[in-house]
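My questions will all concern the structure given below.
A single protein chain has been omitted; all remaining protein chains appear in their positions.
Showing subunit A:
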Amino acid sequence: MAAATSIPQHKISESPNSRTIEIGDWRITAQTNPISNAGECGALQAVLTGMPLPEMTFGNNSLELEHIPSQWKYSFRAQDALKAVKFGELQEGDGGVKVGYSEAWLRSRTGPLTDLPMPKTMTTKPYDWTYTTTYSGHQESSDISWQAADSDNTSHTIPLAELTRQDPILFYAEIPLFEDELHDNGASHLLVRVRVMPTCLFILLRFTLRVDNVLFRTFDSRIYHSFSSEPPLVVREISGWEAPYDRVKRQLPKRDDLTPMTDPNWIAKVLTGMPSEVTQRAGAGTKWRGLGTKLEIAVLKP
């Protein structure tokens, strides 16, 4: 046990909907509450200038990361994630999609042989109904900025070896920010997870989208900090993948059991396992700007 990491001093405080860990120079607070009620949704919708909200918006949930000496604060909140969802006509790069049967549906009402005339419809303000967001958390006011990682610097990476070691977890939280079932046409989830180990902290913000018979998307933002880094260094890796529905479906372990397709972890595993020319360049042909991987660092000077 000599080589095992000793547990550093830390303090955990809890209340029914909030948990905080104070460890070294850091304070991490996780707030988990039920979904926003009608009044809260109304207020949030006003902030978003009228965009329809996801069915389940956890407006009171958040994850906050504070580095006390430098006063650097990094947060994850539904409101900010939704601000990054496109509200308005979708343009190139937004990755807009329609449901799989939309063409057939329209044709049934507008074709020459139709006996189901299409009524005059008013245009409601368009928005990205899949709630695709490239939000990766946000920094509260600070003059510390993110820079591109230096590929020659070994500390400018997220060490998988350290993270797959099953070190004791001193603090863990899983915080949903929003969920929507796309009117039974799929699912859109945004979830942030944090774990604090004796040597490091690690956050994963994951956006997962399934549009039935159309496509899958995963957008991950990973934040890693090693407590032994001097000066304190935070590494952020942002990656996006997308693939056509059928290509992912072909990877189901059992052809008739579709339930893995509702599991964000399974979807991410499949998408990251496919060649990156498919999932991070071609995608599902939507030209979504979220594809690819970006590695950045922030140095927290006290």
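Operating definition for what follows: a residue touches a chain if its C-beta (ideal position, glycine included) is under 8 Å from a C-beta of that chain, and two chains touch if they have at least 3 such contacts; residues count from 1.
Here, contacts and distances are computed from a predicted model.
The protein name that UniProt records for the chain not on display, among "Metaxin 3", "Serine/threonine-protein phosphatase", "Sorting nexin" or "Large ribosomal subunit protein mL43", is "Serine/threonine-protein phosphatase". Interface note for the absent chain: among A:Q9, A:Q91 or A:T164, the touching residue is A:T164.
Checked against the full complex, the one of A:D143, A:D184 or A:E277 touching the unshown chain is A:D184. Of the options A:M56, A:L233 or A:L295, the residue whose C-beta touches the omitted chain is A:M56. Shown as candidates are A:R109, A:R281 or A:K301; the residue that touches the absent chain is A:R109. Of the listed residues A:R27, A:R195 or A:R247, the one in contact with the hidden chain in the full complex is A:R195. Contact between subunit A and the unshown chain involves residues 12, 14, 16-17, 19, 30, 32-38, 41, 55-56, 98-99, 101-106, 108-109, 116-124, 126-127, 129, 160, 163-164, 166, 168-174, 176, 181-185, 193, 195, 202, 204, 212, 256-259, 261-262, 265.
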